[in-house]
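Shown here: the complex without one of its protein chains, the others still in place.
Naming follows writing order (A and B), and every chain is counted from residue 1.
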Amino acid sequence: MVVHIPILIIISPLLAAFLVLLTRKYKIILSIASLIASIVFISIQSSRILYGDKITYHLGGWQGPLGINLVVDELSLFFSLIVLGLGLLIVVYSIPERHYGRTYYFLLLISLSSMIGVIYTADIFNMYVFYELLSLAMYLLIAYPKTGVTLRASFNYLIMGGVGLSFFLLGVGFLYAMTGTLDIFHIAEKMSVAFNSNTRMVLMSFVLIATGMGIKIAMFPLHGWLPDAHSMAPSPISALLSGVTVKIGIYVLIRVTYSIFSAETFFTISSHAILMVLGAGTLLFGASMALVQTDLKRLLAYSTINQLGIVLIGLGIGTELGLIGALFHVLNHAIMKSTLFFCAGIMIAEAGTREIKGLSGFNRQQPAITFAFVIASLGMIGIPPINGFASKLLICLAAIEAGYTVLVVIILVASAISAAYYFRVIQVLFSSPLEHSPIPTHGEGQVVHRGNFFRAWPIYILTAGCLLLGLIPALGISLVKPAVGLLLSHVVP
Amino acid sequence: MGSSKIIRTIAQKLFPFIVLFGFYLISHGHLSPGGGFQGGVVLGTAIILLALSHSIEQTEKKFKSRWLNMLEKLGILTLIFLGFLGIFLGYSFLSNFLPLGNPGQIASGGLMLLLNIAIGIKVAAGVSVIFYALVRYRGEI
Partner (left out) sequence: MNPVNISLLVCMIGLYGVMSKNNLIKKIMGLTIMNGSIVLFFISIGYRKGGLAPILEKGTTGGNPTTIFVDPLPQALMLTAIVIGISVTALALALIVKIYSKYKTLDIQQLSKER
């Protein structure tokens, strides 16, 4: 069985998704059991992978460029741990919501399974299919409440995401036309020949794939769908979108640029510089737009754009330290942003309003949740004992090392702006309550949050993660470092 | 309902042939153009033709949408189960464990025929379920 672990990790949520549709009672147990099974499977193999062993699985027994391979290396392990860990917490967080039916869990499991599919597959067309499956599930999950705003947000996301994935597929077509194979590692072998004979087509496919993924990860001029989609979705789905789904785009970007295209492609069109400029633009734009928001979840959505800018800067710097910082920030942002969205879900349900002003005096009602919110938002700003600081510091150090001092200034300015908007929220949380009653009355069918086990514990676990990674950053870096080593071993500077 | 006797009779007589053609496409998918998806769609259109020529209530009595829903899920679960069978028998996921026959014969594709049948069932049920959903939609939500 040990040999089959890569496919079992993908299949176990997929199987559970279709079994969930057949039962009514056991939907939650099934989904949690399947995700725990996947986590057990991956943790059996994780130590082996971290010591530099690459697991390759031939689907259907067909090897090489003929069949589809699943490859689990350090980078895929890192991203799949984020997906599975947060996916489990998100399922747990959705339990108290009684009106989430079978379809919700079906879509959630399908999306998680296809995310792992994107991460593990070594076949680039298969990657597209999994990504499209993931996107379909996400569009439906955003529109799950079927209110007007969610439908509009989902439609916007569908249009932008459809265009982005079409670009990606067009880029895949150019790759196939040049190399005649779809396996990532075989494309990489034939890439240097293709680059010398057909430079323009290589650049074209790189630009198309990067643009497509740029839409998916909300790079600055292409971010239009993100604030609506991330803020209007139900809270667990917001956490999934902001914490996990966006990271899949970053994974594909990293995988495609570092594993397929060689360093020559970068330097021909100086894409490092473009990535850094776009990252800085994303950073400043997200920060300044978040400053003017009055809606709590919309503020968090713009804050996602802000933090993604930092990741893009780290990727753009491209040195070892910069990549470690970027990947570590991916992990930190996933943890912190899901904490914030989980807290925001509770706050909005308790206060009955999405406006930040309406949250005054929340500290009196639920001090523990407020504490978690404060910890995570301090991490977002980059205050030392929390994990966001460590990764931001790494990226700043990398920028200084590579000689881009301007970037440090930009990151510091953006951090100051994010301090401004997060402290605005925190101030409201601790202020004295307005005239309305401190403990709201609960309507029919509404979730009671006070002391709710399933709502509180995911938040506590994630907050503990924030503090742990902040106090001992070596834990996260030890997970990230092998992945960066793998990436840089392909690149000839 | 509204359709004339000619249409009803022809549709009724045509129904078994369309089903036969669907099964042909499914079972010969590994030898000639066709396959699970295409054959499944043909099977689905057979049900749609019956529903359009006769009344929809009458068709729904014969092909209950509850059973079609169940069949759709069973199709995909069969596919995954066949994949797992490869693991249990000591090969890898979805790999062939049946003997390969002579090329050109119906039993030459190994597992491919079974996979095509599973997909065909799923697609046929799915197409007719979608049709029922569209018919029942009355403009209001």
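Convention: a residue touches a chain if its C-beta (ideal position, glycine included) is under 8 Å from a C-beta of that chain, and two chains touch if they have at least 3 such contacts.
Only a predicted model underlies this, so the values are computations on that prediction, with no experimental measurement involved.
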Quick one: which of B:23, B:37, B:84 or B:97 touches the chain that's been left out? B:37
Checked against the full complex, the residue among A:170, A:277 or A:426 that touches the missing chain is A:170
Touch with the omitted chain, as defined above, among A:152, A:272 or A:424: A:152
Considering the whole complex, which of A:67, A:162 or A:281 touches the chain not shown? A:162
Residues in subunit B touching the chain absent from view: 32-33, 37, 103-104, 139-141
Hidden partner chain, residues of subunit A it touches: 125, 129, 132-133, 136, 139-140, 143, 146, 148-149, 151-152, 154-155, 158-159, 162-163, 166, 169-170, 173, 176-177, 182
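Keep this in mind: only the chains that are shown with their structure count from here on.
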Subunit A to subunit B: how many Å between their CA centres? 38
Under the stated contact criterion, what part of subunit B meets subunit A in this complex? 70, 73, 76-77, 80, 83-84, 86-87, 91-96, 141
Subunit A residues within the subunit B interface of the complex: 1, 3-4, 7, 11, 14-15, 18-19, 21-22, 57-62, 146
